[in-house]
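Below is one structure. I have some questions about it.
The complex appears here without one of its protein chains, the remainder shown in place.
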Amino acid sequence: MRRIGLKNLDRYLLVFVVAVSLNFLLPRLMPGNPLALIAGVDVGLMTPDERAEIITAVGLDEPLLTQFIDYWKAVLTFDLGFSYKSGRPIVEMITERLPWTLLITVGSLMVSAVIGIVLGGWSAWRRGKKTDLSMLTGMISLQSLPSFWLGMLLISVFAVQLGWFPSFGAETPASSYEGMARVGDILEHAILPIVTLTVLSIPGVYMTMRYSMLEVLGSDFIRTARAKGASERRVLFGHVARNAIAPVVTFLAIRFAFAFGGSVIIETVFSYPGLGRLIFEAVSGRDYPVMQAAFLVFTVAVIVANLVADLLYPVLDPRMRVE
Amino acid sequence: MKLFTRRPGRRPTPKVAKRLGIVGGVMISALVLMAVFAPLLAPYDPTERVGAPFQPPSAEHWLGTNDVGQDLLSELIYGARVSLTVGIVAAIVALILGTTVGVLAGYYPKRLGKVLMQSVDVILILPFLPLLIVLAAYLGRSLLNTIVVIGVLIWAGPSRVIRSQVLSLRSREYVLASRTMGAPDRWAIVRHVLPRTALLATGTFVRAVSTAILLEAALSFLGLGDPLQKSWGSILFWAQSRGAFLTPAWKWWVLPPGLMIMIASLGFALVAFAMEERINPRL
Amino acid sequence: SSDTDDATTTTGGDGGSSDTTTTTEGMTEASVLRAAITGDEDTINPYTYISGFPGWNLLMMQYDSLMQLDANGEPQPWLAETVTTNEDLTVWTLKIVDGVTWHDGEPLTAEDVEFSLEYFMEKATGRFSRDLSSVEDVTSDDTTNEVVITLGATNPSFDLVALADVPIIPEQVWAEIDTPGEATYDISTNVGSGPYMLVEYEAEQFYRFEANPDYFRGAPQVDELVVVVFADDSGALAAIRSGEVDVNFERVSPEQIDLLAGQGGLEIAQGPEFTTQMINFDASKAPFDDLAVRKAMSLAIDAQDIVDTVFLGAATVGSPGWVHPDKAVYNPAVQPEFDPAAANAMLDDAGYADSDGDGVREYDGEPMAFELITNSSDSLRLRIAELTAEMLAEIGMDITVASVETATWEEAVWPGFDINNGRNYDIATWGWSAPIQANTIRVAELVNSDPSIGFLNLTGFSNPDVDTLSAALLTEADEAAFETGIMELQQLIADNVPFVMLAYPDGAYVYNADVYSDYEFIAGQGIVSKLSFLPDSARP
Partner (left out) sequence: MTSHGSPAFDPAATSAAHDAALEIRDLRVRFTTPTRTIHAVNGVDLDVAPGEVFALVGESGSGKSVSMLSVMGLVESPPAEVTGSITFGGRQLLGLPRREMNAIRGRDIGMVFQDPMSSLNPVHRVGRQIMEAIRLHEAVSKDEARKRAIDLLDRVGIPSASRRVDDYPHEFSGGMRQRVMIAIALACNPSLLIADEPTTALDVTIQRQIVTLVKDLQRDLGMSVIWITHDLGVVAEIADRVAVMYGGRIMERGTARAVYEDATHPYTTGLLHSIPRTDNALTEWLPEIPGTPDQITEEPTACPFHARCPLTEHDCTSGVPVLEVAGPDGHESACLHHTSVGDGDMLWPIQDREIPDPVLPSDDPVIEIEGLKVHFPIHRHGAKRGAAVRAVDGIDLTIRDATTLGVVGESGCGKSTLGRTLVGLVEPTEGRVLVHGEPLDSSSGPHRRVVQMIFQDPFSSMNPGMRVADIVAEPMRIHGIGTPEDRLSRVRDLLASVGISPDVAERYPHEFSGGQRQRIAIARALAADPDVIVCDEPVSALDVSVQAQIVNLLRETQMATGISLIFIAHDLAVVRHISHEIAVMYLGQVVERAPRDAIYDEPLHPYTKALLAAVPAPSPTAERSTAPTLEGDLPDPSDPPSGCRFHTRCPVAVEGLCDTDVPELRIVDDLRWVSCHLVESTIEITPPSPEPVGSGT
């Protein structure tokens, strides 16, 4: 039993190595000079000596291989360095940002899991009927919504026009809210981003659940359950739903990874101070270390999500257990 | 001993799926026609400044004008060209990559397949959007790069689906039979595997178009596409960068291109859905 | 107490006027004022602040400089109550105001001033060390509270460049910091003498400043200043519209001006600023090495149209002689010309014919087809590029706009930020930040072909007359002679077209007049300065 879920470990390791290497190489392959960011806006007004000094200070003059090795060392010791742009320790920047991204992604994932599973289950149960078909069509349509556009519309309507929710940020700036008031404030800010992410996640959960349910509904053991005299309800909850849930969990892990990455867009639209915005800012600002670190955190988060799914799967489906 | 199970024959596509597919097809055709006949349909040249900037809708400009006085309706109509092209071409890139890898990995599951699938896994697990952004930023802004980046990142999913199909086809007895006749792998792949995978591949291709259209829009919106190409995404980029969605202009500047993206993506998604239902009816 | 959240709804939409300049009807005092910026500025001390604007401006809320720009952008005595110089402007004597104290209660003395200047000269920062690069010696006398600064060479703009720019820092804090590049900073480092003190900082989220009631020019009118960090403009704009912030410290883009003004209590403070928008070309190679081509291009580009279309009028049309019309040394005789017909004629005369009739002229047997490179992150510049391409098409030039990553664009126009590396572009959009325009003589850096002087000469332009005159003006101590010279230089520049000037975008700042409205617009600097929060009596 100890091997549960770790069968993919080598695969994740490979992903990690690729991500770290990519991470290191891509920014360096990009055209442009990182100096502008290190020295601030007025780099052009510095003397060549001053510039050289800065380049040496951040190690950009080292051979690429040395930089690469140093990079690995740093990654493995969680020393993510300092931002070129702000000079702040990146670990600190990331620990600041990560909770916000987790809040909206995990929040939306939970909401969409509940809604998606319920709707998908219901839809499958009534397969071929009107409810099923209209729900199905609706979900395909939702899937086709551009995320940022949805966010923009939500801001236009609910923040600007109606003023129900704040339009930006994770908290009321400089508020001195404490305790529940602060929680309320945070939730209020998180609602629109969570709604956007949720709307985008529901169709996938719904589809997975529905298909998984249909698969289970068509299987022989459902007939066995009925032959035992189990009521439809019991069949639905005791057998169908229980068996259908395993693929949904896997999907949720993938969806989490996707939503986590998708936070780049949502956080930009909502000016939400999460990791997604950090990576976007870093990319457009060529803040190598920050971009690398953020991408790394994304990768690790995705790997962790997959690992969790791998660990959960055998719990939900005993066939996956390895003795 | 294997049990003989009777198959009721391939279940024909359920009516509803078919109908949804037709709706999707109509949507796509309308958009394609719009793209093809854009010069006839559009009231103005979308690159020309034909009015004052930031005009609300009027008789001359049904959707008003953008920040430099270009006609938004014309931009919208011409936008179909870029958005559809990017979607379709990126999907073709993905299709070629995905099918090649999927077929090879499925037909040679041992060493080659393992290596290929490992790379697929890596691509699938890597955080998609951040990677897309990093890549797009690296390659710079041009239509071609957008296409390549999207195509190169979305093939992995389909290739997996195709691989599992090929994997099962490969051990179908008619493929084995052709091998016992002394047919080379090429024969089995070309005569038996590819034709049987075509429908599935087409289905995933159509879905990929839907995905690619959304991705193009997202990239353009983030300013990582070419903002000077008139695509729906770039219209939204301009709307965003000139603050239109905070003003009443969102109704004619933000709403229509978003709807177009949705319609295009939806059209392809519906067709893909209908095709998938045909392959594996679950309605 | 004024609750900012309630205040927004008090003025209806019709209550707003189309008048977009500062009015005095608004509030002149506030207990809390919330301002928006769109990027974190770290801990905003002299070694950590990030951007030249508004980072430096926020820095200077906490610190004082020896001189302070007034509303016209002219340096006036500030921490130094008198500033006197010798004949050739090499020795500057400053009398420091008595009785000024730091936020921690310690007295601010001439000694502190000497310490500050020497500290910056010794421990380089990008900006302040450069400001002080001409300084040879600093001495102070605590009894007279005087500081004497000796320069290595004549520097007519030392007051503007250095005295009004460099913050004075307390010796008791910084003496302990040996290596400012490696030090860790927190709020305790931010001890200044300015009207505001940083009391709280949440990275990427907000800064809270509290008024310094003992400020030597008088207590500020706003008790608490909260500066909120936004991801981008739209977030900030949404927030000001919804009343979540009271003023936007970032410039409002032109299209927002009309939309915002009159929304609730929102008003716009607008005025000249010294950033520039221009078109660069590689004047060192064909066909741009030919004055006829450059001149024709400048004639073909309608700067007024660009101001009207892209900036919606909220910009000043660029002067072909570089100097902003609001500058005292502006030469009104140098006027922008728009005449495509003349441009075409000029090109015809110079032999750039369209021999194959495809609408594109040829040079050296090649079509005049060029790439206009611009940075995609600046949407206005993208539009300028688009319009420029359209205009140049009228004179038979086929321009393709390439929008690239900012760094790519910088690398093409200014490889390695060193003009000795040459240039990798044909035509490019470009712009300089305000300090270069602010100090008129810095035009020499842009047009002189000697790399040690013209180290910002990105176009590779070279003209002996311009070289001689610009070099001479750099050390011209005589005010009148300088003025004549600079007028002449403007004419020379306009005649030889080292670049095409398009516009000086105006600064426009939106604020909620129901909360606070007594902002001071400093020409070339905008409203983000301590002057905006000091009582009128305390302003220079």
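Lettered A, B and C in written order, each chain numbered from 1.
The rule is short, and it goes like this: contacts are C-beta pairs under 8 Å (C-beta built on N, C-alpha and C of every residue); 3 or more make two chains touch, one makes a residue touch a chain.
What you are looking at is a predicted structure, and each value in this text was computed from that prediction instead of being measured.
Within the full complex, the chain left out of the display is in contact with A, B. Residue A:221 is the one among A:164, A:221 or A:237 that touches the chain not shown.
Not every partner is drawn; the one left out touches chain B at residues 1-4, 6-12, 14-15, 172-174, 176-185, 187, 191-192, 195-196. What chain A contributes to its contact with the hidden chain is residues 3, 7, 219-221, 223-232, 234, 238-239, 242-243, 246, 316-319, 322-323.
The criterion applied here is as follows: only the chains that are shown with their structure count from here on.
A straight line joining the Cα centres of chain A and chain B is 22 Å long. Averaging C-alpha coordinates per chain places the centre of chain B 45 Å away from that of chain C. Contact with two or more other chains is made by residues 30-31, 155, 160, 268, 284 of chain A. In chain B, the residues that reach two or more other chains under the touch definition are 137, 140, 223, 240, 245-246. Remark: chain A residues 11-12, 14-15, 18-19, 22, 26-27, 29-31, 127-128, 133, 136-137, 140-141, 143-150, 152-153, 155-156, 160, 210-211, 214-215, 257-258, 260-262, 264-265, 268, 276, 279-280, 283-284, 291, 294-295, 298-299, 301-303, 306 touch chain B in the complex. Remark: chain B residues 14, 16, 20, 118, 121-122, 125-131, 133-135, 137-138, 140, 210, 214, 217-218, 221-223, 233, 236, 239-240, 245-246, 250, 254-255, 257-258, 261-263, 265-266, 269-270, 273, 282-283 touch chain A in the complex.
Only residues 34, 40, 42, 48, 50-52, 124, 126-127, 130, 181, 200, 202-206, 208, 226, 228-232, 234-236, 238-239, 241-242, 244-245, 377, 405-408, 410-411, 414, 416-418, 433, 435, 456 of chain C touch chain A when the two sit together in their complex.
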